[in-house]
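Below is one structure, written out as structure tokens; the observations come after it.
With one protein chain withheld, the remaining protein chains of the complex are depicted in position.
Per-chain numbering from 1; labels A and B assigned in written order.
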Amino acid sequence: MRGARHAGWAVAMVVAAFPAAGCGGGDVEGGPGVLSASWSDPPNPLEPANTNEVQGGKVLDMLFRGLKRYNPRTGAAENMLAEKIETSDSQNFAVTVRNGWTFSNGEPVTARSFVDAWNYGAGLKNNQKNAYFFGYIDGYDKVHPENGTQSADTLSGLRVTGPRTFTIRLSQKFSTFPDTLGYSAFAPLPRAFFDHHADWQKKPVGNGPYLIKSYARGFMMSLRKWDRYPGPDPARNNGVDLKVYTDGNTAYTDLLSGNLDLVDDVPAAQLKNVRADLQGRYINTPAGIIQTLAFPFYDPQWNKPGSQKVRAGLSMAINRDQITRTIFHDTRTPASDWTSPVLGVEGGFQAGLCGSACTYDPAQAKKLVQEGGGLPGGQVRIAYNADAGSHGEWVDAVCHSIDNALGNDKACVGNPIGTFADFRNQIGQHKMPGPFRAGWQMDYPLIQNFLQPLYYTGASSNDGKWSDKRFDKLVDQANAEADRARAVKLFQSAEGVVRDNMAAIPLWYQNGSAGYAQRLSHVALNPFSVPVYNEIKVG
Amino acid sequence: MPEQQPYEPEGAVAGTGMGGAMDLAASEATTLERPPGAPGGAGPAGKPRSLWSDAWRDLRRNPVFLASALVILFLVLISLWPSLIAPGNPLQCDLSKAQEGSQSGHPFGFDGQGCDVYTRTVHGARTSVTVGVCATLGVALLGSVLGGLAGFFGGGWDAILSRTTDIFFAIPVVLGGLVLLSVVTSNTVWPVVGFMVLLGWPQISRIARGSVITARQNDYVQAARALGASPARILLRHIAPNAVAPVIVVATIALGTYIALEATLSYLGVGLRPPSVSWGIDISAASPYVRNAPHALLWPSGALAITVLAFIMLGDAVRDALDPKLR
Partner (left out) sequence: MGRYVIRRLLQMIPVFLGATLLIFLMVNVMGDPVAGLCGERQCDPATAAQLRREFGLDKPVWQQYATYMGNVFTGDFGTAFNGQPVTELMGTAFPVTIRLTVVAIVFEVLIGIALGVVTGMRRGRPVDTSVLLLTLVVISVPTFVTGLLLQLLLGVKWGWVRPSVSPLAPVDELIVPGLVLASVSLAYVTRLTRTSIAENRRSDYVRTAVAKGLPRRRVITRHLLRNSLIPVVTFIGTDIGALMGGAIVTERIFNIHGVGYQLYQGILRHNTQTVVGFVTVLVLVFLAANLLVDLLYAVLDPRIRYA
């Protein structure tokens, strides 16, 4: 048996190698004062007008400053690079850019930096996915026609009038337009972006408090403090290393073992433990995100007289309190309107607008569904994409709640769709057989952003193809209204139309959640659920 | 054995493949790769009793076989009539009881949705066993027909069928599952079964081909041919009975692995769809919550492990019984 003993030796050696492979954790990898944070690989190239999701948005928020910036605490749009934005008719705006701003490569930020960037963002040939943000600007239909090729390279509504001044002409009145300019699509771009595009993409250059030290795509991005940042909000740490994680659970595990400093989306499965695990180093703050169930209004079964009773009945069959408590551990708040608490009452948030239709009442739910002619096809199938997040869990919980309320264990089933891409495809092709998950994260903190893109006839995110003339008219009026308070009132009346038809079932307002390591302080999330990286202190 | 399984078929070029079939499969393969004339291959049985009656005599006295057969019998029973021992409704869940532990009337406690773990575990047997049995039947049928034909006719047919087998082997199974099952909308077990058959048949096909080639060279087949028997008669009467043993063994072992594969597919979000009740669904749902509700993971995992174990051990016992060299 000597041979076997030899083999046994090898086993023992391999086993012995285990503890040796251990690693104490907590080592400072990026250098002193540098924190590491979880990240996912952005699906699109990192260009401001091409980034339409939060992971790319995180980087842009560190790398760029626009004319406006949303206050990380209140969400209010405040002037950043804009010295002033003036209008007399809510349609023509004169912009003055502050003096003294430069990109991190030394190039000054001028009116041209904005106008060139916006023209690029709007241009059809540049494939920018956020192009429609420029859709209000006059001449968009030439630069970005609905079919064919673009007949102009520049938006006729943009005119540079001086080194630091330019004017914007919109194709319609839009009084709160300046407040949308904090969105990252409106960021200025340096000449290097246009002249050496491939190089710029490998290592983007912006005008924000950080600059990119290195970027290994799919692995990690190292951002470092830009020492000569001229703005009022410089980084209070030496840098951020964004590490790509495929699975949120692994990121959380890494935080626990000291290999990561900041996780900005605590996985649902760990919410029960997070307080004990992190001893208070956990934040849970409201964000401008609302989850709803949208309906396929293109399907006659869901769009017939009485359907709104079925929809209201389903809404009442959902025990929001219990689900947000048990599944989400209060990182969601039951929704009672179609906007978000981060807007504030002045901004148009109105708790309780939904009324009894958003209150759990199984008896009434059953009655309403019956009055409305029963569930189409006898069963609701709630569609969601199964590749991310904890959608399956809450959909199952919602279904069990509906089943129990209607007294039928087959009243509701989840309809998981393998990939997000396919989920969006089926929505785009109008193939949804029933209600589907609709999450809306605001682009800018305006009530308009919670209503118009989602419920206006033919709007870009009106996935259910809901259409109501009264709603459209009220939104048009509100957009044309110069007085902010009156505009908000009009938007709220429009929201009332959504409620009366139960165009979508509001489920809950989503909070941003984050956990962080002992060596960090001043960690906060902005209303977009993105950590305010520049304010974090290390050590 | 989820993860592995996926890619094993791909790896199984030389006849190893999905499932625990490796041992036999691989030795088959080596026999196969030997050029004609080299020693190898099972010789004809020297005794008058048939291989099968010998094997059966052996099995009846093998405690491993008896134990695994009993477990499988029990599984089949509860798959057919789950309500006999679990009268509850597996779809009836009460979120207010989420993650609660064992209590009277609910011996296994509740899962994250407040569903009764005991009821779901018992009712999950049907789906999981159906997936395993149907996938195995499909794979065995398709694989042995194609492999058998390739082995029997040889030449051009063999070349074409063997290269086709290689093509399907080359696709990693988990990958294929992610791609093909992500577009499925049916909530029955058939898409999952179909996918397993589509990417699983090459494994059996190689083995069937190998054993048919071996059997074809046997003296009694040569004799039958000399006597003027038709090819169909030779294939069905003389070759098939002797070539089928390895297929049965590999299939039994593979059955367990298909059940486990279903769990991995669920973990990746492309497994069986609600309102199916299966161990795979419950295991993947409970695994992130293992810190808070380990019982919800333990019971379906345990059931799955015991089932897979029973099938693999059954296959093992049958293999041992059918292999005269190990007697």
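Simple rule for what comes next: a residue touches a chain if its C-beta (ideal position, glycine included) is under 8 Å from a C-beta of that chain, and two chains touch if they have at least 3 such contacts.
Because the structure is a prediction, the values reported are computed rather than measured.
A.B. asks: In the complete assembly, which of B:L75, B:L304 or B:A321 touches the absent chain?
C.D. replies: Checking each option in B:L75, B:L304 or B:A321, the one touching the absent chain turns out to be B:L304.
A.B. asks: Consider the whole complex, including the chain that is not shown, and state which of B:L66, B:L80, B:L175 or B:L236 touches that chain.
C.D. replies: Per the contact definition at the top, the residue touching the missing chain is B:L175.
A.B. asks: Can you tell me which of A:D61, A:D116, A:D179 or A:D254 touches the chain that was removed from the display?
C.D. replies: A:D254
A.B. asks: Who touches the missing chain here, B:V117, B:I234, B:L268 or B:A321?
C.D. replies: Result: among the candidates, B:L268 touches the missing chain.
A.B. asks: I need the residue numbers on chain B that touch the omitted chain, in ascending order.
C.D. replies: Chain B touches the missing chain through residues 1-16, 20, 22-24, 26-27, 29-30, 33-35, 38-39, 163-164, 166-176, 178-180, 182-183, 256-257, 260, 263-264, 267-268, 283-284, 287-288, 290-291, 297, 301, 304-309, 312-313, 325-326.
A.B. asks: Footprint of the hidden chain on chain A, which residues?
C.D. replies: 1-4, 7-8, 10-11, 14, 17-25, 29, 41-45, 52-53, 124-125, 127-129, 131-132, 144-148, 201, 216-220, 243-247, 249-251, 253-254, 256-257, 259, 387, 418-425, 427-428, 438-441, 453, 460-461, 463
Methods note: only the chains that are shown with their structure count from here on.
A.B. asks: Inside the complex, what are the residues of chain B that reach chain A?
C.D. replies: Those in contact with chain A are residues 89, 91-96, 98, 112-115, 178, 181-185, 187, 269-270, 273-275, 285, 288-289, 291-292.
A.B. asks: Any idea which chain A residues touch chain B in the complex?
C.D. replies: For chain A paired with chain B, touching residues are 249, 267-270, 272-273, 319, 322-323, 326-327, 386-387, 392-393, 396-397, 399-401, 403-404, 409-410, 413-419, 422.
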